[in-house]
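Here the structure comes first, spelled out in structure tokens, and everything after it is commentary.
For this view, one protein chain was removed and the others were kept in their places.
Going by the order they are written in, the chains are A, B and C; count residues from 1 in each one.
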Amino acid sequence: MKKIGILTGGGDCPGLNAVIRAVVKSASVKYNFEVIGIEDGFDGLVLPNKTHVLTPWGIRGILPVGGTILGTSTRANPFEYKVIQDGVHEVIDVSRDIMRNAESLGLEGLIVIGGDGTLRIAYELYNMGCPTVGVPKTIDNDIPATDVTFGFNTAVQVATDALDRLHTTAESHHRVMVVEVMGRYVGWIALETGISGGADVILIPEIPFSVDKVCDKINSRKKSGSRSSIVVVAEGAKPIGGEVTVISGAERGGRAERLGGIGSKVGAEIEKCIDMEVRVTVLGHLQRGGTPNAFDRLLSTRFGVTAVDLIANKRFGEMVCLKGQRVESVSLKEVIKEQKTVPTEEGLVKTAESIGICFGR
Amino acid sequence: MKKIGILTGGGDCPGLNAVIRAVVKSASVKYNFEVIGIEDGFDGLVLPNKTHVLTPWGIRGILPVGGTILGTSTRANPFEYKVIQDGVHEVIDVSRDIMRNAESLGLEGLIVIGGDGTLRIAYELYNMGCPTVGVPKTIDNDIPATDVTFGFNTAVQVATDALDRLHTTAESHHRVMVVEVMGRYVGWIALETGISGGADVILIPEIPFSVDKVCDKINSRKKSGSRSSIVVVAEGAKPIGGEVTVISGAERGGRAERLGGIGSKVGAEIEKCIDMEVRVTVLGHLQRGGTPNAFDRLLSTRFGVTAVDLIANKRFGEMVCLKGQRVESVSLKEVIKEQKTVPTEEGLVKTAESIGICFGR
Amino acid sequence: MKKIGILTGGGDCPGLNAVIRAVVKSASVKYNFEVIGIEDGFDGLVLPNKTHVLTPWGIRGILPVGGTILGTSTRANPFEYKVIQDGVHEVIDVSRDIMRNAESLGLEGLIVIGGDGTLRIAYELYNMGCPTVGVPKTIDNDIPATDVTFGFNTAVQVATDALDRLHTTAESHHRVMVVEVMGRYVGWIALETGISGGADVILIPEIPFSVDKVCDKINSRKKSGSRSSIVVVAEGAKPIGGEVTVISGAERGGRAERLGGIGSKVGAEIEKCIDMEVRVTVLGHLQRGGTPNAFDRLLSTRFGVTAVDLIANKRFGEMVCLKGQRVESVSLKEVIKEQKTVPTEEGLVKTAESIGICFGR
Partner (left out) sequence: MKKIGILTGGGDCPGLNAVIRAVVKSASVKYNFEVIGIEDGFDGLVLPNKTHVLTPWGIRGILPVGGTILGTSTRANPFEYKVIQDGVHEVIDVSRDIMRNAESLGLEGLIVIGGDGTLRIAYELYNMGCPTVGVPKTIDNDIPATDVTFGFNTAVQVATDALDRLHTTAESHHRVMVVEVMGRYVGWIALETGISGGADVILIPEIPFSVDKVCDKINSRKKSGSRSSIVVVAEGAKPIGGEVTVISGAERGGRAERLGGIGSKVGAEIEKCIDMEVRVTVLGHLQRGGTPNAFDRLLSTRFGVTAVDLIANKRFGEMVCLKGQRVESVSLKEVIKEQKTVPTEEGLVKTAESIGICFGR
């Protein structure tokens, strides 16, 4: 019986378990492959005793469950692996060990579910001869070559639900509510949440903003009788001429507690130029945990099934992707080139501007 | 100032108000058009005192609200309009009256939001010279020429949430739970709900089913230790050689109380051939009311904005549609030809079969 | 180490796992007791191989999970136990076997979680010498001697969410929506759901109804401009002079498929006397499965902790209960006397009538 491995890397994301379930079920039903679960991302191929067989019976019930039953790691880059040897912190390359361990496990394919960092590692391992296949995962939706990643839609729904709740407080108190959402260096979550949640202003990294324009918008609303406004700010948004303040690398994403996040800064700036109370909410990790919605469960299932197909067809070095209504695949090489940013002169931004949403430009 | 009209026809559907809001906002912000709201579908162009101006201020707050502020009608076909004259029920053609009334209102464009029946009327009125533009609306997702309709995704989410609840009862009692969902003559809601909700069997109109195959599946699960099973049945599903039992026309869709619905029939048949308790739930109207989810709010907003663009560009006789990630338009002529059914040998059905879901074939 | 047993009987109910978790944690943390889980209600004390040790580690993660990890049975009455011996169906008394098995397991206490039927058995076993303690469980809230049972509040929330969705369809189509909810022989779910969900009419078993009064109410609303109405019907509601149609015993509760449920009957009667469309929805099992809400998780946890306290204090034959804000205990003898029905001349019914809700009287 052919053996394939599966691991999840990077930040938590709704739908990870749904992918795992689809892989295990499809491997069993369609191909009679055995699936080896690898714990805590690439750590599970470096450290001992971190793999076990996944059976359809063993993974029953995980479809609606958030998180990943395999665990994940945001720090385990095999090419720059941090170890403490004799009390000394060192960074070593364990990629050869991973190759050896995967081989000794008898893996004829390795499904790597992760964001851009994890997929880059998958590509490098592939180039070294490891039979990897990628599944794009991120709530940020910043991975190119796929129309959308799983987890993103759930994050937008959670943030939209939050906006629904904040609207009523804004209206009751005649306030400006500033909501900082995730998204790292791109504005996808902010943009879709802002439109779906009825925001008046959306600030995204792709469009550097002017606080004056934001205040003009709020004041203009006030004049026409709307005594409250909702401002959605992507964590990576930046003022014109300003700097991005997203904390890079492993520390990114939802450190709600960090001082001086862009949401707070924007709130403070707005309060200076208008005569209304301002409140700031930082949604943080709520956006990345919990049960995936129906959309993401479906997409995750499709991705998982297709990933097994890729391995069965020995199409290594590829990543599953959504193109329109079809799930297809693309070379990992195409994926790691750049981030998928929000187009600023077409599509959703233009739609938003058509209904009066201000981007601070 | 240019005037445009807007009406909603057919059954309730999450996202109707989001379209109306986007039309009113975009007409005002982008084009400075005045929007006339027409009440209760085409009734509002036949009966007196059923139109009023819609302003951005007047429609504030409706984005998350289910239903339609304009009201709708499932019976108002202008070409076969039912009236009672002198105590006698008659069916007359009021399409000329509609043309006249639209003209006397000064409408230079008429946005018609509806399902296949309503869009067909829009097309016929267009052929008579009425400047109509269509927006596809149905929870059933059966309209061709668009990848998806608004309302569908919310219906799938509601049904998936229901499945999540039913799973626990099925497992606690070791039961078979049969869930009848909407969808009219097509299986889209059943298919996506079944995959997203972890169903074991999905029965859809496009694949006539054998109860024996269904029981084989349930028994096989029982043997391998799964003491409960979930069966999702589209209201239009039919046994091999059997008849469709969906109630046609205006009476369709969610008459949960109707006797002998296919869900109950399937449940009764299953109970005969397996040694387990069976329970049937008919979701009914829960699937078509209430707040639209983020996906549908976004799609509705995009559709509304694009519908106004079509009118501004005098592209009458067209319908807005989603193609991949883009909102475009297509001739209404293409839309009314046929229903969009589920492909049975590719795509989602194959994905579902890959993870062991049985379609009763 | 002292050993105690735990079993769940009767229909599924949100909060069962939360009670189990609290029992296991409290037994371990506070008393260092060992907890034996007994599967499928009293079946688990009759049939072999249906018990296993429950540890805090083993039950982690079950707090938000609906259903019961122990399984349940709606048919296992030890005093009238159905068996098939030599092909012949027989009803025998296995209560002695249960006593013996409990003893041979070394149980010094047995926590029985269930509704009135299950608690009655617990009381009879207690009278035979079995150290039982009861925990009241039912979504119907019909158990006396406790202000409320766990599961009830979640059922009301699920039904209220459904009403929220149905409102929009009712309004868009100017319809009467009839919603049948559970509750068996009492009207608690209907009453609280009706008030919380904004119903116009509530029909409960405790107040036999006149359809004429219902139609008067709907027509009076129509005259004052409200073109839709919501009617909540308890499954046990009955017309003046009519019969209760709840299916008794194990078959009760949520057989949504049963023909001629009271909801459908009421809908049909209303349609005869008013000039509006009527639609009926039967909520069914959605009300008894799925994750418990915060209220029920808290109550379940308190009940579980107190049940272990009762055993530690050898207060057998008692049931935990909520009195105001306090969790206390009461003799099982008090519990099994009668059902807790809705008072018809005070409290919630009067509150409902004060805001214009009609009870068909």
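Keep in mind that, in the parts below, a residue touches a chain if its C-beta (ideal position, glycine included) is under 8 Å from a C-beta of that chain, and two chains touch if they have at least 3 such contacts.
The structure displayed is predicted, hence computed values, not measured ones.
K.L.:
Just to confirm, in the complete assembly, which displayed chains does the hidden chain contact?
P.N.:
So, taking every chain into account, the missing one touches A, C.
K.L.:
Kindly state which of the options A:Gly71, A:Pro208 or A:Gly347 is in contact with the chain not pictured.
P.N.:
Answering carefully, the residue with contact to the hidden chain is A:Gly71.
K.L.:
Just name the one of A:Asp164, A:Asp216 or A:Glu269 that touches the chain not displayed here.
P.N.:
Final answer for the missing-chain contact: A:Asp164.
K.L.:
Which one touches the absent chain: A:Leu105, A:Leu286, A:Ala312 or A:Val330?
P.N.:
A:Leu286
K.L.:
For the chain that's not shown, point to the residue among C:Asp164, C:Asp216 or C:Glu277 touching it.
P.N.:
Of these options, the touching residue for the absent chain is C:Asp164.
K.L.:
Determine and list the chain C residues touching the chain excluded from the picture.
P.N.:
Chain C touches the missing chain through residues 21-22, 25-26, 28-30, 56-57, 60, 63-64, 147, 153, 156-157, 160, 164, 192-193, 195-198, 224-226, 291, 293-295, 297-298, 301-302, 305, 308, 323-327, 347-348, 351, 353-356.
K.L.:
State which residues belonging to chain A touch the missing partner chain.
P.N.:
On the chain A side, contact with the omitted chain comes from 8, 11-12, 16, 40, 65-68, 71-74, 158, 162, 164-174, 177-178, 254-257, 259, 263-264, 267-268, 279-282, 284-286, 288-290.
The working rule: only the chains that are shown with their structure count from here on.
K.L.:
In whole angstrom, what separates the CA-based centres of chain A and chain C?
P.N.:
One centre to the other, that is 41 Å.
K.L.:
Quick one: report the Å distance separating chain B from chain C, using the average Cα coordinate of each chain.
P.N.:
The separation of the two C-alpha centroids amounts to 35 Å.
K.L.:
Rounded to the nearest whole Å, what is the centre-to-centre distance of chain A and chain B, using the mean of the C-alpha atoms as each centre?
P.N.:
So the centre of chain A lies 31 Å away from the centre of chain B.
K.L.:
Name the residues of chain B that each touch 2 or more other chains.
P.N.:
164
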